[in-house]
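Excluded from the complex is one protein chain; the other protein chains are retained at their positions.
On to subunit A.
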Amino acid sequence: MVLNIQHLSKRYDTGAEPVEVLTDVSFELDGTETLALEGESGSGKSTLLHLVGGLDRASGGLIEVDGIDITSLPDGRTAQLRRDTVGLIFQQFNLIPSLTVQSNIAFHARLAGRHDPDWAQYLATRIGLQDHLQKYPEAISGGQQQRVAIARALAARPKLLLADEPTGNLDEATADTVLGLMLESAAEAGTAILMVTHSPRQAARMQRRLTLSRGRVQRAGVAVAAS
């Protein structure tokens, strides 16, 4: 099991009353499973993703990533977890503007000390970036930037890929292509995916779906793959 979440809660002490963002969330993710995390804005989807990635701290409950409870890990160990086990894809791409496409793709894998140039090259070609490797992010389109973000996340062969609306900034056709490439590449890398999405169409392409509402798991089920 790559991810095990039990009774997870997250509270923000922002004002007079604490704001409960996540309450008693529990679910698991196996091997190379793919799971779509759905819900309206403010339902806690991104917060859940951040907690799993060790970017934020839970207020209660358990998060086990690849068998390690990350809820009480120090800053340095969560950073190591992000380098070694987890891959991250954001809606805004969040590429490093000072590096070329090629360096961006290799960046995470090199940080983790697992850079495989052949695999990186294969990924780049697989998702159609072979002609843009020496360009800087500002010189390529939004769809291409998101492909770079996907390649970057998968180049390190993470056990778990966390994707926060990875196609949210793209038009429908491009989004379909990019998501298809992400799913295929992840399968080749042996990576499980936890993806936040607003789009039922994209969610339907995942193996499982989980809907959050006001911080609680409202519905969980098996997705019906879109044809």
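In the analysis below, a contact is a pair of C-beta atoms (placed from the backbone, for glycine too) under 8 Å apart; a residue touches a chain by one contact, two chains touch by 3 or more; residues count from 1.
One rule holds for everything that comes next: contacts and distances are computed from a predicted model.
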item	value
Record-based protein name (UniProt) of the chain missing from this complex, from "Multicomponent Na+:H+ antiporter subunit F", "Hydantoinase B/oxoprolinase family protein", "PadR family transcriptional regulator" or "ABC transporter permease"	"ABC transporter permease"
Selected residue (touches chain absent from view) among A:5, A:48, A:65 or A:95	A:95
Options A:5, A:36, A:106 or A:154, residue touching the unrepresented chain	A:106
Touching residues (missing chain, whole complex) on subunit A	12, 41-42, 46, 50, 53, 55-57, 75-76, 79-84, 88, 90-92, 94-99, 103, 106-112, 115, 138, 164-165, 168
